[in-house]
Each structure stands twice: as C-alpha cells, then as structure tokens.
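Below is the structure I would like to discuss, written out as structure tokens.
The complex is shown incomplete by one protein chain, all other protein chains being positioned as in the whole.
This part shows chain A:
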Amino acid sequence: MEKMLVSPSPQIRDNISTSKVMTHVLVALCPALAMSAYVFGGRALMLTGFCMITALIWERLCNLIMKRPDSTKDVSALVTGMLLAFNLPVTMPYWQAAIGTFVAIVIVKQLFGGLGQNFANPAIVGRIVLMLAFTGNMTHWVVPFYDPDNIVTGATPLAAAHSAPADYLDLFLGKVGGCLGEVSAAALLIGGIYLIMMKIISVHTPLAFIGTVFVFSYLCGEDGIYQILAGGVMLGAFFMATDYVTTPVTKTGKVIFGIGCGIITCVIRFFGSYPEGVSFSILLMNILTPYIDMITKTKPLGAITKKKEAKSE
C-alpha cells in the first residue's frame, strides 16, 4: 500500500480558481466587444485581439526573464489586454497599442511582483500613459458605422454634452463615438449583471460609483443620466473599479472606493481640463486603497476592543 496523504483541513475546496474568476470577466466583457464590433467594424475585433495577444506575450516574456513560474494560465493578462483595448479608439495604431500593453503588464504588474502585488490597475495606467504620450491618436474619435476609406471624426458624446448632446437611447445602446468598449452602456450593464450574479464582483462598488456620479452631477446642475451613460463610467464602475487587487477588500471599503471614484470623476469632468475623468479617478483611488483598507477592518465577533479593555480594568 502506498503512503497515506495527510494534509491540514479543510480537505475540500470550492470549485473556483483565479483563472476561473478571470474567465468569467472575459465572458462578461463579450457583449461589449460584440457591440463595438457592430458599431466600429472588424478593426475593433482586430485591435482587441492584438492587445490580448501582446499582453500575453509580455507576461510570458517577463516570466522567462524574471525566472518566475508561468503565470499566463491565470488569464489575468488577457483580461488586462481586453480592458486596455476597450479604452482605445478604433483607429489606434497597433504599435502604440502594444506600448500600452507593455506599460500595463510589464511596468505596472510584473515589475511590482505579478498579479496580486500591483498597486494600480494595469489597464488604467496603460490607458493614461497612452493618453499622455499619444494624445492625438487617443482622442481621434470616428463616427459610428464609419467608412474605413473615408473616416469622419466626431466629438465623443461627453465632449459634446452641451453643444450637441446625443440621444439617451443611442447612448444606452452604443450608437455613438468613443472608445471601443465604452460605447454601449447596455452591453456593459449585461456584463456587469452577469458578474454580480456569478458572485465574481459585489454590487457595492458599481452602485456607489454610479450613484455618486448621478447625485454629484445633479448637484452641479448637470444631466445625471447623461453623465452615467456617456464616457467610461459604466466600464470603469463594473470592470475597473471592481478589480480585486487594487481595490479595498471589505464591503465598507468598496463603498468608500466607489464614492471616491464618483466624486473625482465628476470633479475632473466638470472643472478639469480633460473631458473624461474615470481613469484618473480610479488610479487615484487605487493609491488610496491601502489606507481605505486600514480604516475599514472588520470587527471580529465578540472581540474586545482596546477601549472596552481599558474600561473594565
């Protein structure tokens, strides 16, 4: 008889793994991908695929150079690649997109120690770097259903909020200009609801984020619904502000995080010089996350806190 296996309890584990979580996120992003392919044509799919593949290549190269175990199987690189692609305009040159995934995977994630150790959302930083480096290309918005031979550009609905506001229904369904993944609020909502139902993300962050944008916009005299549907709020709230690694762990922390994101987004949109503030808001809140975690520790059942101890003495 072979030797018996002895291991510490528990002997059973839930049927979930990091790669499964990431695969669920990929699935949840698919409706938005389909919508962007419908609105912007085949290049949307090509660009997304390109970002995913380059992200995977950077990840594997890092593993090899840093002599770390293969981390491509956890699917997180694919999610980062897809999210970054969703933040790009459809006309973005491929080589610039590759720089974006390089920044995201190599600089933000692997150099900090790989998945779980990065302090900021890789896709967000990738987008911000591209935005600062290639501002022209990153703000080159084509109109929906464009003719590749005769590209007509237009303003994003957010930039045109006051001059030529888009129709609510067009905004909701995605018949507007903008980044690949941001256009259709409906598709993102479907993906977000899928993630919540699969218990991959909790409802706290998106609700706090979107709710704050609505309320803050209303208080500033802006159109709250328009502010939610246009731009990156939906993508950010459901897919970027819910990234496990770079956001608080407790429910209270998640609510604080969402409210913070909402406020910063609105402040940048209404008072800053950029038309869009979602990525900056998430990055800023990422930086605050360790502090939010510090002040939102859970209270163990029946635990005696310092104050009570002092009293009883």
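Some notes on this structure:
The rule we apply is simple: a residue touches a chain if its C-beta (ideal position, glycine included) is under 8 Å from a C-beta of that chain, and two chains touch if they have at least 3 such contacts; residues count from 1.
As a convention for this text, contacts and distances are computed from a predicted model.
When the unshown chain is looked up in UniProt, the name that turns up among "Branched-chain amino acid ABC transporter permease", "Ion-translocating oxidoreductase complex subunit C", "HAD-IIIC family phosphatase" or "Phosphopantetheine-binding protein" is "Ion-translocating oxidoreductase complex subunit C". Within the full complex, the residue among A:37, A:57 or A:245 touching the omitted chain is A:245. Looking at A:89, A:114, A:144 or A:157, the residue that reaches the missing chain in the full complex is A:114. Within the whole complex, the absent chain has one touching residue among A:16, A:111, A:219 or A:295, and that is A:16.
With the whole complex as reference, residues 1-2, 4-18, 20-21, 74, 113-117, 244-245, 247, 249-251, 297-304 of chain A touch the missing chain.
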